[in-house]
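First the structure, which I've put down as structure tokens, then a few questions once you've had a look.
Every protein chain but one is kept in place in this view of the complex.
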Amino acid sequence: MVGGGPGSFIGPVHRMAAELDGAFELVAGAFSRDRQRSIAAADRYGVATDRAYADYRQMIAAEHDRPDGAEVVAVVTPNHLHFPVAQAALAAGIHVISDKPATATLAEALALQVMIDRAGVRYGLSYTYTGYPMVREARELCCGGELGAIRKVVVEYSQGWLSHAIERAGDRQAAWRADPEQAGVGGCIGDIGVHAFNIAEFVSGRQVAELCADLSSVVPGRALDDDCNMLLRFDNGAPGVLIASQIAAGDRNGLRLRVYGERGNLDWSHENPQILTVNWADRPTEILHAGAPYLRRGATRDSRLPSGHPEGFIEAFANIYRDFADDIRAGGDRGESLVPGIEAGIRGVAFVECAVAASRARAGWVKLDWSGA
Amino acid sequence: MVGGGPGSFIGPVHRMAAELDGAFELVAGAFSRDRQRSIAAADRYGVATDRAYADYRQMIAAEHDRPDGAEVVAVVTPNHLHFPVAQAALAAGIHVISDKPATATLAEALALQVMIDRAGVRYGLSYTYTGYPMVREARELCCGGELGAIRKVVVEYSQGWLSHAIERAGDRQAAWRADPEQAGVGGCIGDIGVHAFNIAEFVSGRQVAELCADLSSVVPGRALDDDCNMLLRFDNGAPGVLIASQIAAGDRNGLRLRVYGERGNLDWSHENPQILTVNWADRPTEILHAGAPYLRRGATRDSRLPSGHPEGFIEAFANIYRDFADDIRAGGDRGESLVPGIEAGIRGVAFVECAVAASRARAGWVKLDWSGA
Amino acid sequence: MVGGGPGSFIGPVHRMAAELDGAFELVAGAFSRDRQRSIAAADRYGVATDRAYADYRQMIAAEHDRPDGAEVVAVVTPNHLHFPVAQAALAAGIHVISDKPATATLAEALALQVMIDRAGVRYGLSYTYTGYPMVREARELCCGGELGAIRKVVVEYSQGWLSHAIERAGDRQAAWRADPEQAGVGGCIGDIGVHAFNIAEFVSGRQVAELCADLSSVVPGRALDDDCNMLLRFDNGAPGVLIASQIAAGDRNGLRLRVYGERGNLDWSHENPQILTVNWADRPTEILHAGAPYLRRGATRDSRLPSGHPEGFIEAFANIYRDFADDIRAGGDRGESLVPGIEAGIRGVAFVECAVAASRARAGWVKLDWSGA
Partner (left out) sequence: MVGGGPGSFIGPVHRMAAELDGAFELVAGAFSRDRQRSIAAADRYGVATDRAYADYRQMIAAEHDRPDGAEVVAVVTPNHLHFPVAQAALAAGIHVISDKPATATLAEALALQVMIDRAGVRYGLSYTYTGYPMVREARELCCGGELGAIRKVVVEYSQGWLSHAIERAGDRQAAWRADPEQAGVGGCIGDIGVHAFNIAEFVSGRQVAELCADLSSVVPGRALDDDCNMLLRFDNGAPGVLIASQIAAGDRNGLRLRVYGERGNLDWSHENPQILTVNWADRPTEILHAGAPYLRRGATRDSRLPSGHPEGFIEAFANIYRDFADDIRAGGDRGESLVPGIEAGIRGVAFVECAVAASRARAGWVKLDWSGA
């Protein structure tokens, strides 16, 4: 693991998710550039302290040389390091699973794509929400055509934790996200808007073709956006709306996706992730439950527990790790994976750059033409 | 009453709402331009058949001459008749309560404002949703400053009943709404988008200053929009989003308003109108219940029943009638009324015209500068 | 109307419900034994003051003699007067619609049954909750066998308004309910427990055969119960539970019914009365919406408004009045009515007497063998 030092939120989540189903074990890490902090983190993670490094290059080199060296690198750093770390791992022939966004710039993402193709290893993005059983069920519903042609998509991701300038009051999580050097050009849009974008495409099976963005820095003094609202048009002409905010005081982690088809719509909320609501035009609303035998993907593929036993964020994350392990095992023969790869990564970074530029220029509608292919 | 003939949805609602609290009695009507249909309607409404007219001008003249003539005219026709009927009533010195939109064009609305000022009678718009107790409570919360400065408004109104071209299959309700001659320039936006606009301003206490609209005719062959999505900026710079649709297959009558302030947000849904949710930034979420003693407007001002006894659409409508009766009784001395008047009417019509024009021109951001004052 | 004087909660509800659909008009009343108060009530109800009486016998005699005399008497008094008022009306050949319980004692209820049979007029009980569209839909689901054999029933009715001894602090609504002279032998059980009992039988189509009751006076100094919990056995052996309370501080008017069959269960809550949830054993949960075309009783039979437009307590009550009007019009030829009659009334009073006696004696299981037939 690179990143995830003391005080990290996402580092421990990666560790728990990776190990939950026994598919991975955390064995080494460059948890912090400060050696003592890296060792302290290793200790907490149950990693041997001689495999706690202060530099990711050093870690990759050392692990590469060990017979029992790490097989996968998890990149959990601030955004600006995603690219160089992934690059180094790929160069060493090590698989990479990375936090989103893939990279801080589109140019980097495109470069990374080339490297991945050459390296012949697996690259996955931990777009956590795609790991939820009912998000995957929603995708089946859309892609199987049961809703009819997709006519509209509304996606929201609303948080309130940056309602005040806590980045200037010592909050480490907030600090790097508010700093263009570490976060890139996107604030709220890069941190959570891109999740909303990704899940909208992942579930609907449609790609955003055009957008009209309104990004704001509501809290005075911020260099990056903390609120973004967007009109969308998908590749089939369907309209859409994307709303994301980190200044929505009182909201927690409110990701919600609605996809409308000719015959009905589906509605999923992260607040209550174990259910998927399908509102049909001409028959009763249906509530589908995670772990139920009637699911299109079956009861047990994305759930560990019987229906009625809540699973959450860590388990969704673990589904991605589990699938990534299966991908690695399968080599190139597994067909399409549910784990988002560099194509989704490119689209995400293109989306952020495009929206930020268009909003700044107050340009109205602009095309988002990176297919990621 | 003008309009509300056989097959009307809103006519009977007006009758029930007006009479619910005993403040009004339906005594006469030009329910249909067909005399037999008008008489049939009168019969169902319990109105004497000699006061069932086939022409609203005739009705106004006849009632004006009776010692027990109607004191108020309720305008419940398709949109294009709102203006001439109101005009005729005002000319006869009769109070008017009208369905929204006030008129079919902004020019008419401005003309109407002048007539109202001259006539010295009351004019009210039945923006039904402003009659709900928890919408009024939400307004108190915003206007009293408890949420802090308003930072964002998200309003949605989503229906699915026009998912198919039922206007060409004999549905009368759909037919006039899809016809520019009767509906005006707005389809979905004029029918329900304007409700969303109105409630957003009514509750937040802020006015929309700029908008960027994307209106579509999703069902092929429609002259008017059936889906509209909009970015907003309020007069204090706060961003907003307005989503309205009549092709949201599976949705019923999904009006939802969220207003975000510095200290928290409020969330009201028409699906469950008796509660108002307030998500605070730093303390537990609160659920406020209609009819509860702790409400800022008191338990009984907008509710007839103790908390826990659901009231709905008819009762909300009746609140508007009740307040309108109080306004009439009070003459000019009542101060600000909660019943939306011609100012709100002008803003609504301006909003529709502005959004339709901007969307057609793909103009990006445009100003909405009618204060209605 | 008899009862419903100034300060009454249920009197105005009866007036609104009876008149909502134009089937009835309130024309006379013995609203209070105090003539001035009766006249004051008449004034508020829009009733001519010369038809405001101070004595129900006088009212029945006077109305009976008028050519335009009242055709139906609504009994909305405290419980102890239900019997004598109904008796007087029946003797005059006037139809009766009465608040529950039918009478204060089982002996009275049985006597009333004989009188009704002789009088040849209609007698109905305003068990309000049976008027809700989704309660009626639930009944269709059970009685049509879709759930399979009924295996369990859980019914709750939980209020908090009597958490303190407000009957001794001047609350009129509380005062008569706490007084055995006016309320009869049941406190909470007679006021709301009997509603729970009635709806359980109404929906499930099964009758309670045995019960084991635990009634308490939780608030010190009360002569009657304010909390009751009960184990049930239905006529097919199915177990059940009935919970009712008026000291459930924080609850409003929480009536909830669950009926379990072999193939799934249904769940209805008065907090959100427009939906009915059906949890199936082997397929997704279904949410049915009032006013929807797919309902077993159709969209419009129990709803005035399109799906998505909330109706509530007054409208449910009005459904009972509307059906009662149809029953009267149909004479004896209408077949089974949905309006609960004296049979349901007898069962309700028997239930209260039986439970109170059994709980006092701590008798364990006792039979409830009044079929009401």
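Details
Order as written gives the chain letters A, B and C; numbering starts at 1 within each chain.
The working rule: contacts are C-beta pairs under 8 Å (C-beta built on N, C-alpha and C of every residue); 3 or more make two chains touch, one makes a residue touch a chain.
Note that the structure is predicted; figures quoted are calculated from it, not measured.
Taking every chain of the complex into account, the chain not shown here touches A, B, C.
Of the options B:E25, B:D117 or B:E286, the residue whose C-beta touches the omitted chain is B:E286. Among C:N198, C:S245, C:Q274 or C:S307, the one in contact with the hidden chain is C:S245. When the missing chain is restored to the complex, the residue among A:G22, A:P67 or A:G170 that touches it is A:G22. Contact between subunit C and the unshown chain involves residues 148, 151-152, 154, 156, 160, 163, 212, 214, 216, 218, 227, 229-231, 233, 238-241, 243, 245, 247-251, 260-265, 278-281, 285, 362-365. Annotation for subunit B: contacts to the undisplayed chain at residues 278, 282-289, 292-294. In the full complex, subunit A contacts the hidden chain through residues 9, 12-13, 16, 19-22, 44-46, 159, 161, 251-254, 270-273, 289, 304-315.
Keep this in mind: only the chains that are shown with their structure count from here on.
For the pair subunit A and subunit B, the distance between mean C-alpha positions equals 42 Å.
Distance between subunit A and subunit C, defined via averaged C-alpha coordinates, is recorded as 55 Å.
Once the centre of each chain is set as its mean CA position, subunit B and subunit C turn out to be 36 Å apart. Shown for subunit C are the residues that touch two or more other chains, namely 289.
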